[in-house]
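A short write-up of the structure that comes next.
The complex is shown incomplete by one protein chain, all other protein chains being positioned as in the whole.
Presenting chain A:
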Amino acid sequence: MKLKRFLLRYYPPGIILEYEQGGNLKSKSIDLLDLKPETDVDAVVDEITKKEPLITAAKAEQVRKLIERLQEKISQKDDHHFYLFKVLRAHILPLTNVAFNKSGSRFITGSYDRTCKVWDTASGEELHTLEGHRNVVYAIAFNNPYGDKIATGSFDKTCKLWSSDTGKCYHTFRGHTSEIVCLSFNPQSSMIATGSMDTTAKLWDIQTGQEVASLNGHSAEIISLSFNTTGSQLITGSFDHTVSVWDVRTGQRAHTLIGHKAEISSAQFNWDCSLIATGSMDKTCKIWDTATGRCIGTLRGHEDEVLDVAFDFTGQMLLTASADSTARCYNALTHSVISTITGHEGEISKITFNPQGTSVLTASADKTARLWDPEDGKCKQILEGHTDEIFSCAFNYEGNTIITGSKDNTCRIWR
């Protein structure tokens, strides 16, 4: 084994080692999820050199410099004030979802007008209109971190794969028998997973355009899915009140997470994939141990349906958004409440952290998106201007640009 080079990853903090083994170039990551501005760097370097054979004493100094850079990055104060940069009359009908590419240079919007549009973030210019679906374009994604492809899932039961540079359609994936409402690329960008109202999820090969596997087992609509960080597992959340954990290689179900008393709204892995958080219409959020499939905590307190859940990038904090117009921030390990977020005047349908984990972004039926401090739940900013409810919102990777998609047919860029 020979170390070739280091790559720095800011969010979540980590160092990627590229090394050669038996003539092959490989990589592994040293996650520094607990790194804080006040962490003793010497101790961290010591621990890494002890544990990681690739880091010899000669490399220790280099590792120290990298950790110091990470520490510098996370010490930066988050006092960014967002202003409305552009209103894009994006579509002739309501928007559905929005998504950024990794660098944030481009983003995409899906719509009831059956198109997905590709936008340049800096200029607000429309780069491409992806036309071809015969019904609502609901689920959309870039194949991050690459960003050269886009997948769209439609109420027309098909999923399409596009070039984000030319807008050309590579493949149309047919096989679902009802609306496609969630999708994701695997981290390697070799596969797409789609979830459908037909109760199944399917895996598709990006190169060949063929169906690789059909994941059957849910008894009601699948409305949420995500891959783990390595791409070996996929979770699907369903209106049948359960979440399934699938082995991607075999297409077999590893676990069924049973315990919620109503429909699932969202299911997410934390970064190291040790935990799964699930939100439900039963007003609770549950935390599960991925390895055993056992429920290890039920977060109660919301007075209405939990509509979305989100971990921060390090997996240490967990957010819940509810139809009761409030959100909550929890410690993901102790399950204690860090803050309660109140102020919205309508249900909160989407919630997310900025990559730094220093701000919470919420999208609400009250036509506003808001920024909050996760530590004390105080409102930092209200993003006002949409004339109808906000369906979707996203941060770019740098955390300095926000996009919001609304039922008012517009998309707004905030910087």
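One rule holds for everything that comes next: a residue touches a chain if its C-beta (ideal position, glycine included) is under 8 Å from a C-beta of that chain, and two chains touch if they have at least 3 such contacts; residues count from 1.
The working rule: contacts and distances are computed from a predicted model.
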* Structure fact -> Not-shown chain resolves in UniProt (candidates "Light-independent protochlorophyllide reductase subunit N", "ADP-ribosylation factor-like protein 3", "Ribosome biogenesis protein BRX1 homolog" or "Nuclear pore complex protein Nup85") to "ADP-ribosylation factor-like protein 3"
* Structure fact -> Among A:Thr278, A:Ser349, A:Gln381 or A:Thr404, contact with the omitted chain is made only by A:Ser349
* To do: Can you work out which residue in A:Gln71, A:Thr109, A:Ser244 or A:Ser265 touches the chain that's missing from view?
  => A:Ser265
* **Residue ranges of chain A at the interface with the undisplayed chain** => 92-94, 96-97, 112-114, 135-136, 138, 155, 179, 181, 197, 221, 223, 239, 263, 265, 307, 347, 349-350, 363, 365, 388-389, 391-392, 407-409
